[in-house]
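Here's the structure we're looking at; comments come further down.
Every protein chain of the complex appears in place save one, which is left out.
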């Protein structure tokens, strides 16, 4: 019998499967379609201090093996989340990873404090650094080691919860950023966010997304994600929540072998909201075929 | 009637379709299967000064909507190319873009001189900067604006042929690199090279490629490529040979709208060696539907 | 708007029992619910299903399709009808599937049309807008509600609206006059509004047509329900991919709060 439980930066989770930020809403909607058994944790869509209306429509477009989105961090804001959603979520009993996004390091610090003061199922904070850094002329925080480190420090100093910084793989050297984040005290890394992309309707000439460009996710990006996980795991040794294009249990094992302690499922949820349940069912069998008794046996086990 | 001819940085080509480097060999092999009518030019696989054996097997792996490769620039070296292949190619009469790859700026300069001294069908040089810069500790030239510019200058100063620098999109800010290349005197840009990626056999734990990681190409990366073309075209105004995941004539028009003057076909050639001929047949009809009379009407015409 | 406020849709796999080309590139696809492993809720007019048009990791998003009809829902052998226009790869694959193939469904989803409480209703369909409104008309026939249905199409070769089998009044019109009466759906509907008194107007069709009908309805002070289109990823309210602007500066979540909205809530946009 395979035991699916894991220890992720000190947190006990009953499964390595985690729902990715932005693809599982506030966590309550899916609970009415699928049970949450088989799931380690739900990462909530990134919260900002103030509510955000998000981007112009259309916001999604399917591409070969993946999709583009430009949701634009639409969310109700941290206060509405704490008052309107968290109580319901606490009743579901599923561990929560709260993703936060800010425009200044100060905003991240404030969000971390708010979240940490909240009761209940929150087990970790995920720091989304793929946001424009308003103090630095709109450059994404995650583009630079210093900015990524600074934001991570700001969060770490304002919470007792484990902190996972979520990196973008659309940089030349993700390892330097991972190292900066490690030095800033992150408990772990979350890899990877979407890749910047764009699509145009060839016939009409209009971009497929209202904001022209957006983020590419889904199976198409899996090889980029697996490499990012392996590079960062090897360089920092930090626990990794790895994902990008996960579709089935084989993909989950692939990410574990690359160094992921937990594995996130994002876009695949759109193909089937209960996909993670199916994956949880398939996983023990695949693990058996590798000879692993528990997920930890597989982490970083790629034979290089 | 649609006229497919284009002017690419001063070169007259009878079609915007170009075969991508590394996917059409030395240009002679395909000629025996497909005619070269409908084609603007063939980009040859990157040449180095000395012959290179390339990487360890296995070298290719299919991924969702794409593939990974780690050929490792296997090639016969510039001298063997000039003596053994160029004469045959000159007989075919198809315009050639010669791709060069070096480990130092000096090697690029030497390659450019050799190529420029050769007679015949060569119409342009493509500078592959996705190579390790031996003078800079193995960091890829294309990772930095300065190194990309330096290599481009070295080539421009040693040739009378138009020079296209081929960039990698796996950097945070491709526009800064494109600008450095423009300032260094490139006649145009070639976009994009493969994205770094990796795949692991989940059951055995072995990497799918002998070199562990490789380059991701094919339809999966098209959204990343379209964005790179649009960003660089808008920022520099340089003529662009655009591609990455092109599969059909709709894709060709999509790249033109994003700013590509010529469009490259790479991985799709593996699905069908005569794919470019099929695309050339479909293209006039698709162009008709857009109202364009010639490719130039479409370049950069995305409605943003 | 009436219907599934709570997420009650479930995933099921159904067999195609019929797939016919009924006009131009429009296909009528019938799915047998009988063999579906889960009990799907009875769909209401205006609700939709998220349909998986192909298997495998390479096809990641489902396609939203309105319910066009149901048969014998409460008996064994009940089935679901979709009216699908082949406009791109997803719908093309769906229309290419042969009888006996299986398709994954998620639904019924969203809020459908609210049945009129009294009086006569006007149903205005533009193009594929007929898919949900035809179902609405049939359900109104069940409860003997009075209505007129205007079904407008570009031309005769893409027109499908078998009005004769309905109890209510109706007219089919085409812009070029090649089938039914000549004219646009909005034009015909305006004529009907001059001649009759309606307690409710239901509209589904292209954005510009719905915008125009809403304007007419609001001017005439008749409540108007519109069924919006938006590109969707999840279809169940988790991704915010379908959100579009509301008239009060709010966002309308088309898949979950809609697709049917009161016209006064909608900010009309030019969708590309």
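In this document, chain identifiers A, B and C correspond to the written order of the chains, with residue numbering beginning at 1 in each.
Convention: contacts are C-beta pairs under 8 Å (C-beta built on N, C-alpha and C of every residue); 3 or more make two chains touch, one makes a residue touch a chain.
Just so you know, these numbers come straight off a predicted model, no measurement behind them.
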Neighbouring displayed chains - absent chain, whole complex: A, B, C
From B:25, B:120, B:185 or B:284, residue that would touch the chain that is not displayed: B:25
Contact with the hidden chain (one of C:58, C:86, C:157 or C:262): C:58
Per the touch definition above, residue among B:218, B:243, B:259 or B:295 touching the missing chain: B:218
Residue numbers in subunit C that touch the chain omitted from display: 56, 58-59
Touching residues on subunit A - with respect to the absent chain: 64-65
Residues from subunit B at the interface with the omitted partner, ascending: 22-25, 29-30, 32-33, 45, 53-54, 57-62, 64-67, 69, 71, 74, 201, 204, 206-207, 218-219, 245, 247-248, 267-274
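As a working rule, only the chains that are shown with their structure count from here on.
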Most distant chain from subunit C, judged by the mean position of its C-alpha atoms: B
CA centroid of subunit A to CA centroid of subunit C, Å: 35
Distance from the mean Cα position of subunit B to that of subunit A, given in whole angstrom: 33
Subunit B and subunit C: spacing of chain centres that average the CA atoms, whole Å: 46
For subunit C, residues contacting two or more additional chains: 57-58
Interface hub residues of subunit B, defined as touching at least two other chains: 64-65
